[in-house]
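Let me give you the structure first, and then I'll get to my questions.
So, chain A:
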Amino acid sequence: MQSVNQYFLNIYIAIKSVLIGMSITFRHLFTKSVTVQYPRERLPIPGTSRNLLLNKIEDCIGCDQCVRVCPVNCITMDTIKVFPEDDLGLASDGSKKRLWLPRFDIDMAKCCYCGLCTYPCPTECLIMTDEYEYATYERNDLVFKFTDLDPIQIAELKEKDHIRSMEKEKKKLETAKQAAAKPGKNGGKSGEGT
Partner candidate 1 sequence: MIGKDIIFIIFAVITVGSAALVVFSKKIIYAAFSLMLSLFGVAALFVFLNADFLAAVQVIVYVGGILVLILFGVLLTVKISSDNVISHLSQRIWGSIAAVGMFVLIFIAITRTNWTILDKSEDVVYYPQSEAIGIQLLTNYILPFEVASILLLAALIGAMFLVRPENK
Partner candidate 2 sequence: MIQAEYYNIFVKIIDQLAVLDFLPPVWKFILASVIAALVFFHVIAIFALVAIWVERKVAGHIQDRLGPMETGWHGVLQTLADAIKLLIKEDIIAGGIDRRLFVLAPVIVFMTALAVFVVFPVGENFIVSDLNIGILYIVAISTLVVPGIIMAGWSSNNKWSLFGAMRSAAQIVSYEVPVGLAIVCAVMAAGSLSMQTIVESQAGGFWNWFIFSKFPFGFIAFFIYFVASLAEINRTPFDLPEAESEIVAGYMTEYSGMRWSFFFLAEYGNMLAVGAIATTLFLGGWQTPISLLSFIPGPVWFTAKTMFLVFVHIWLRWTLPRLRVDQLMYMCWKVLTPFAFVSIFGIGLWMTF
């Protein structure tokens, strides 16, 4: 008898639960939809959102903190020390800029949007903007170049830097030679050998 009751009870519960489910779904037929029609309607992006990275290069002092903290190495930075005759002016926080930045590339294809690079930036020039539609057809187009120097300038600077480093090397050699010449012959020999 127990099992017979159970049999009918099961049928009753099944039909009841199906009807309850159907009534809920039927009610939802007339509720307002929660989606938006994306290209035409957009949800507002909150100010904190982390999307495309932007470097305000005129403020960047080339401190290399962002490069070091980035867990996926998506920032590449080259720096050239300023020459005595150049004056790069001040960054927004008042610190003096001491480096030329011939290269500041961010590969957004690698970026993991963690935002760690923006936190240590002393001049707050590296920020995450709310721009999120930057899909490209070429993967290379996702490498964003931020330097404000043109290629000719970069070439000149590199040439200059090369000369400077050569001179430095020379100076170093000379000082080494002089240093070597003073104490005795052994050091001098090794200096000549190089």
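Points to keep in mind about this one:
One rule holds in what follows: contacts are C-beta pairs under 8 Å (C-beta built on N, C-alpha and C of every residue); 3 or more make two chains touch, one makes a residue touch a chain; residues count from 1.
Selection rule, in plain terms: all candidates are chains of the complex that A comes from, given by their letters.
From a predicted model like this one, the values you see are computed outputs, not experimental measurements.
Among the candidates 1 or 2, the one in contact with chain A in this complex is 2. Listing the residues of chain A that touch candidate 2 in their complex gives 11, 18, 21-22, 24-26, 28-35, 37.
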